[in-house]
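Once you've had a glance at the structure underneath, I'll fire off some questions.
Heads up, one of the protein chains got dropped from this complex, but the rest are sitting where they should.
Right, chain A next:
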Amino acid sequence: MSDELDEIQAIFFEECAEGLTAAERGLSAMQDGDTSSETIAAVFRAVHSIKGGAGAFGHSALTAFAHRFENLLDEVRAERIAAPPETVAVMLTALDVLSDHVAAAQGTIATPDDSGSLAALDAILNAGGASAPTPAPAPVAEPEPVAVEDDDPFGFEPVAVAIDDFDALDGAPIDLPDLDVKPAAAAEKDAAPGWHVRFGPSNDAMANGAEPMLVIRELEELGGRVTGYDASALPPLRELDPENGYVSWTLELPEWCDEARIHDAFDFVPPDSLIVIEREPPPEEPTADPVSDSAQEAPEPQAPVPAEPTPAPALAAAEPAPAKPKARPVSDARAPDHGSQTIRVDLTKLDMLLNLVGELVIRNSILSDRLDSEDQERVELPELARLTREIQDNVMSLRAQPIRQAFSRVPRMLRDLHAETGKIIDLETFGETTEVDKGVIEKIGDPLTHLIRNAVDHGLETPEERVRVGKPEAGTVTLSAEQKGARIIVTVADDGRGIDRVRVRGKAVERGLIAPDANLTDEEIDQLICAPGFSTAETISNISGRGVGMDVVRSNVEALGGRVDISSVPGKGTTFTLVLPLTLAILDGMVVRLGGQRFVLPLATVVETLQPEPDQVRSTTPDSEVIEVRGQYIPVRRLPRMFGLERGERRPIEDSLIVVVENDAEGQVGLLVDTIDDRREVVIKSLEENLYPIRGLGGATILGDGSIALILDVDALTAPSLHQTRAQMRGIAA
C-alpha cells in the first residue's frame, strides 16, 4: 500500500510539473497582456491542484505557500483585484518559489525561503484587496505537523490535516468535538432534553439528494432521538409523489449539544425546508415534560399519531431511494475508465516497443530481400510492410512531444539571470509546438540551459552599455525550433555584443590551443569557444562558469547525432544553432556503394541524383571540383576518396553518380558515389557505445541481407571544416 502511495505521489509530482508549466505559460501570457478569464482560470487551477495534492501527501510547506498564492489568484480571477504587469511579476516570482517548494517536497532541494514572496503577495492582497486578505490559512496553512507514520488503519501515511467537510461550514474545523462526544451520548445522559428540533424536508431538499434519513441519523449521532413525527400532509397513496417531502420529524437533543453542530447537520438542507431549532426551557417547566424513557409512549403534543397505519407510508416518503436502486443496474464490468484519457507509460516500455519495431523493420527488409516479387505478393509482404511502417510511425509519435517542455524552464531562468546580472532580457520563442522525440527533449535541456546562460552572461550587454551603443535597453534572447526534413533546428540567438574574436583568439593562444601565428577565419575562431577547456569570462561568473563549457554542449549535442553551429556578428549578436535528429531510431535511407562497401545516406537530405555531362563539370584545382546544375554551381565531394576507399585511378566526375544533398549551412553539395543500390528504412544502431564519435558517420545499421552498413552524416561530410578533418577520417575508415 505504501508502494501504491509512492506511485500516486510520483504521479502527483508529474502533475506538479505540468501544472507549473501551465501556470508559467498562463502568467507569461498575462504579462504579454492576455487578460482573458480562461488564462487566469488556468493558472488558478494549476496552483489549486498543486495545493490539493500537496495537502493530501502532507507537504505542509508547499500546501501553505500554494494556498497563499491561490488566494491572490482567486481574487484576480474574481476580478476583485486587477493584475497589472507588476502584479503578474510578483505572481511569476511566486511561481518560482512554488516550483522550489515542489522541488523541496520531492527532496531535491531544501525548503525555500518564501517570506519575501509571501510578503509581496499579501501586500497586493491587502492593497487592492477586498476584505479577504488571508482569512483562510487557518485550516490548510497550519497542517498540524502530524507525523504519525505507521498507525494508519488504511496504510496511508498521514495526510496532513483533515479539513473536515460539511460539518465545518464556517471553515473552523479544528474544534470538532466529533468522536469524543457523539456515540453513546444519548444513553449516557437521560438528562432533561435541551434542544428541540423540528425538521421537515422540502421538495427541494429531496431533490438535492439530502436524504432526510441521513440528517436524522446525524442528529442521532449527536445524541438526539426522534420523539415524534407529523405525517398529516401525506396525501393518499395514489397521489403520493415519492420524491416530495411530506413528513416532518421532531427530535430532542441533549442540552450539552453544540448549537452549531446541530445547524451543521442541516448544512445542505435547502433553506425552504422546515427547520426549527429551539432550546427547551429548563426542566422546572410546569407542564407535561416527557422526563423519562416513557417519552416514547407519550408522544409530544405536536406529533399526533394518525389513525391510519402511517409508519409505512412515512418511511416510503422518507426514503424514496430504495425504489430506485433496483432500477439502477450497475454495469461495472463494461466501459473502461474514462477518467484516464491519457495513460502514463514507463518510458522504458516505449523504448522496448520501439526496439521491437526496429527489429520488425529489419525482418521485413530481410524478407523482401529473400523473396522474389511474386512470392512477396503471394505472402502479402507489401501489406505487411505497410502495416509495419504504420506501427513504426505510431510508436514514434508516442515518443514525440512538443519541444515546449524543454523551453518551459527558460522564462524562469531568465528571471534568475536578470536578478543576478541586472541585465534586462526579453524572451521571444517560436515553434514551441514542434514535436520532437522525448529522448531528444530530455537531452537538449542542459545544452539549452547553458546556451541561454551563455547568451545572457557573455552575449548581452548591461543596460547602460546597450544604451551607449544605441541599442534598446532590453536585450532580446530568441529561442526557436522548427522541423526541417528529418532534422530539428533549435536556435538560441541574442542581440548582444557578438563574439569578441580578438579576445577569443588571444585566449586560445594563451591556452595553447592555437599557434600565435595561426591563420584562422572568423568561423574558425568562433568554433574555438567550443574547444575543450576554453573560457573567456574574465571572472568566472556564477552563471555560465559552472565548469561546464561550450565543449560539453557540443559533445552532448553530437552524442545525439546533432551538431552546433555558431554565427556571430560583432556588435549585433550571436546565434547558436543546434541541428538535431528528429528521431533517434529509424531513418529513411538511400543505400550507396563507395569502393565496394555499402553506406546509407539519410534520404531526407537528398535533393536529386544525377550523372553529369562532361560540359557540366568545372574544376579549378584537383581539390575543388564543381558541377553546374541548371545554372547553379554545386561543389562536389568525392566520398570514396574521403573515406580512403578510392580504388585505382581517380574517376572523372562525368562517369560517376552524384547525389545532390542539401545542407543547412552549405546549401547544395554533390556527393560522388560509385553506385546507388536501394532505398530503404534502416534502424539506427549507435556506434558511440563502442567507438569515439567519428565525424562523417552517424551510426550503423543492419541491412536486409544481414550485413552491416555505416550511416553517413551528411552535414558533417559537407561542412567546410571537413578539410581539416579529412586526414583524420581517412585514418579511421581505412
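Criterion: a residue touches a chain if its C-beta (ideal position, glycine included) is under 8 Å from a C-beta of that chain, and two chains touch if they have at least 3 such contacts; residues count from 1.
Keep this in mind: contacts and distances are computed from a predicted model.
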Listed names "FecR family protein", "Formate dehydrogenase", "Response regulator" or "Multiple sugar transport system permease protein", matching UniProt entry of the absent chain: "Response regulator"
Touch with the omitted chain, as defined above, among A:D122, A:E211, A:E280 or A:D416: A:E211
Selected from A:F12, A:Y246 or A:F599 as touching the chain missing from the view: A:F12
Interface with the unshown chain - residue positions in chain A: 1, 4-5, 7-9, 11-12, 15, 42, 44-45, 48-49, 51-57, 63, 67, 70, 136, 139-140, 143, 152-156, 158-166, 168-171, 173, 206-211, 214, 217-218, 243, 267-268, 270, 320-321, 324-325, 327-332, 334-335, 337-341, 344
